[in-house]
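Left out: one protein chain. Kept in place: all the others.
Chain nomenclature is as follows: A, B and C, assigned in order of appearance, with residue numbering initiated at 1 for each chain independently.
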Amino acid sequence: MFNQHSDLPFERDQSTRFLPWIVALMVFLGTLMFAAALLVSDAVNNWDTTLTGRMTIQVPEYEKSTDDTQKLAEALQATKGVSSVRIIPDAEARALLIPWLGEGVVGSGLPVPSLIDIEIVPGSKIDPVLLQERLAEIVPHVAVDDHRSWLSALITLARSAEILAFAILALIASAAVLAVIFTTRSGLAVHASVIELLHQMGARDAYIASQFQIQALMLALRGGLVGATAATIIMLFFGWIGRGIESAFLPTLSLSLMEWLLLLLVPAGAIVIAMLTARLVVLRALERMP
Amino acid sequence: MFNQHSDLPFERDQSTRFLPWIVALMVFLGTLMFAAALLVSDAVNNWDTTLTGRMTIQVPEYEKSTDDTQKLAEALQATKGVSSVRIIPDAEARALLIPWLGEGVVGSGLPVPSLIDIEIVPGSKIDPVLLQERLAEIVPHVAVDDHRSWLSALITLARSAEILAFAILALIASAAVLAVIFTTRSGLAVHASVIELLHQMGARDAYIASQFQIQALMLALRGGLVGATAATIIMLFFGWIGRGIESAFLPTLSLSLMEWLLLLLVPAGAIVIAMLTARLVVLRALERMP
Amino acid sequence: MLRFENVGMRYGVGPEVLRDVSFALAPGSFHFLTGSSGAGKTTLLKLMYLALRPTRGLVHVFGQDSSMTPRTELPDLRQKIGVVFQDFRLINHLTAVENVALPLRVGGAKHVDVDSHVRELLSWVGLGERLDARPSTLSGGQQQRVAIARAVINRPRLLLADEPTGNVDDRIAVRLMHLFEELNKTGTTVVIATHNNALVEKFGYPILNLADGELTIRGKLDSKGAS
Partner (left out) sequence: MLRFENVGMRYGVGPEVLRDVSFALAPGSFHFLTGSSGAGKTTLLKLMYLALRPTRGLVHVFGQDSSMTPRTELPDLRQKIGVVFQDFRLINHLTAVENVALPLRVGGAKHVDVDSHVRELLSWVGLGERLDARPSTLSGGQQQRVAIARAVINRPRLLLADEPTGNVDDRIAVRLMHLFEELNKTGTTVVIATHNNALVEKFGYPILNLADGELTIRGKLDSKGAS
């Protein structure tokens, strides 16, 4: 059968050397950005839901008594909007401090305050100041911490980083589109006379366009594979390095299977974009010929 | 005077539409990556030097006494390799805990351990275990914390992020170089006949090359400006958002003047690379002609 | 076969290159197209091979009004037209053989059938030694002969040749004319634009002459040559 590729000798066109590399780079950067955005998004969502739905009531060590703690817990249980109340055992409270004070200090009997965690019914709001005033009737120096004060700035920052990552992702995508458009166009410029000739010989538009399209597909496929592989290696490497720290306060550094699949959208998208752009650019050029 | 540009009508070449955009994108991404790398590097260096050159000696609250603390400080002062000793006032120790326990708890009189910070002469090593054994003779439950245990993983992660940022930077740089090489070459392919003609007419290599070079310079300049401006806007925006969190445990999110100047290397480098590549590619093509 | 009715043609806002051109060519006829440089010969041929649409008037090719024919049917018409372009338009990346085979491939022919046929034709026009050369390594006249071979390889029903002998000597020119005549004998309508008066006189086919945008048809000049 007639080999479609032989009419248009792309392989001698400079642009074909470049397209795989630009696609590879775009896919590489795009995948990493997307992964970063997903990780940050995961973390922020996590903080957001665990922290906005939660408050901690603290009784300073010098006022601490099992009775008072019990009373506080009952009062909280009766509060509208509170879904669950949990008194945190001292051991657990201590464990929270280990990273900050060192095991030596904490382990050797550092007194810790009484802590009560409450979970709030999703959607309902509890004003921490009002709550604290009410609880102070039971224990004068009780403190209500909604964790928001110092985390909200962090969340804002992370949300911005997430937006930035997605914006850069969009930029990279448009650069990839641009690169493909350009490469195809410059291929067209070099081959304009060939295209015109084939058109004159009675070749149908689809026949000519498909040659460019298949070519773009092959080039983008090569580039996409390289880029995606490189990105995967980097991500696995990073996951491996970050493993040791996962348990601390940093967001977990691993992606779900669903997210790995989502990441595949980046190379797939690049390849589809390359193919469609090539087709459209050629068809549009052909449509201008009578 | 004769206008050099009019011989080679670049403005009708597809590749000239693309080069500014690819340079802009590369400069944008490159600058952000470089900035991120600098920030992470700053933070890691900060942790690294402040933490590796520092240890904290802690005396649990129930063993705390001004005398003992004083004795410990003296013993530390006498230890080889310790450059300075500072007893941390209780107020300061409390302040350290605020982000973790909430202002309410800490402010209302949470007892804190005695803390003594020591700085270590750069280059010398002190084994925290041996030190602790020695100090335990003065205060039985003293604890020596070299801060390393839980931070080292974080530092490794940050260092890797730094390396990744620089690697991506290098990738972007090579992509920019590739883009310029490609664009110039495809310009050459389109204009090969023109170049050959000018050569035949007796135009000197430098004359022909300078036309491409100036063209590449102008295009890259345009792209570099756009990219650098976009990156600056994003960075300022981010700095502004991150302002609220700067004081917490996250690295400072601001660059020094020196670092801002360093960032200028990205667009400047892109422009110089564009110019030189254009010149070299054209000259090499010309050298093949007799 | 070919019919022009009051055809006018101008490029953009320029002057009319062709004015009120009307004529009809019978199937199987053979015509020369003459006129001084810039008279509009190439323009007239472009209208015939459907690369241009007339600004006014009607162009009928194979009995179909070219401006009324839907775009999807034009490829079929074009496949039946062989064109020798004034500037050859060979594909530089393909060999001579591949260039000549192109119309067959566009028409959907299989590889095996094509090759020997193409080589034979190229040998016939004197390029047997340079079958696999790229056009850029061929001499001017050799390129022109490749272009001619490509135009006739699929035995088109209409052959339009624009100055097909401008770069070859008289001996080869006559040989190429014989090729066209051969094709003409099998029913192909042939129109050859040329400045070569010697050739026009020698072969003595009827002449379409362009001057000041108007077309006049003259019968055979005193024919000295074959046909």
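Just so we're on the same page, a residue touches a chain if its C-beta (ideal position, glycine included) is under 8 Å from a C-beta of that chain, and two chains touch if they have at least 3 such contacts.
From a predicted model like this one, the values you see are computed outputs, not experimental measurements.
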May I ask you to name the displayed chains that the omitted chain touches in the full complex? B, C
Check each of C:1, C:109, C:131 or C:172 against the chain that is not shown and name the one that touches it. C:172
List every residue of chain B that touches the chain not included in the displayed model. 1-3, 6-7, 9, 12, 193-194, 197-204, 207, 289-290
List the chain C residues touching the unshown chain? 11, 36-38, 41-42, 86-87, 126, 137, 139-142, 145, 162-163, 166-172, 195, 197-198
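Keep in mind that, in the parts below, only the chains that are shown with their structure count from here on.
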Give the identifier of the chain nearest to the protein's overall CA centre, each chain being represented by its own CA mean. A
Looking at every pair of chains, which has the largest contact count? A-B
Taking each chain's centre as the mean of its CA atoms, the one lying farthest from the centre of chain A is chain C
Chain B and chain C, separation of their C-alpha mean positions in angstrom: 67
From the mean C-alpha coordinate of chain A to that of chain B, what's the distance rounded to whole Å? 22
Interchain centroid distance [CA atoms averaged], chain A/chain C, Å: 62
Where chain C touches two or more other chains, by residue: none
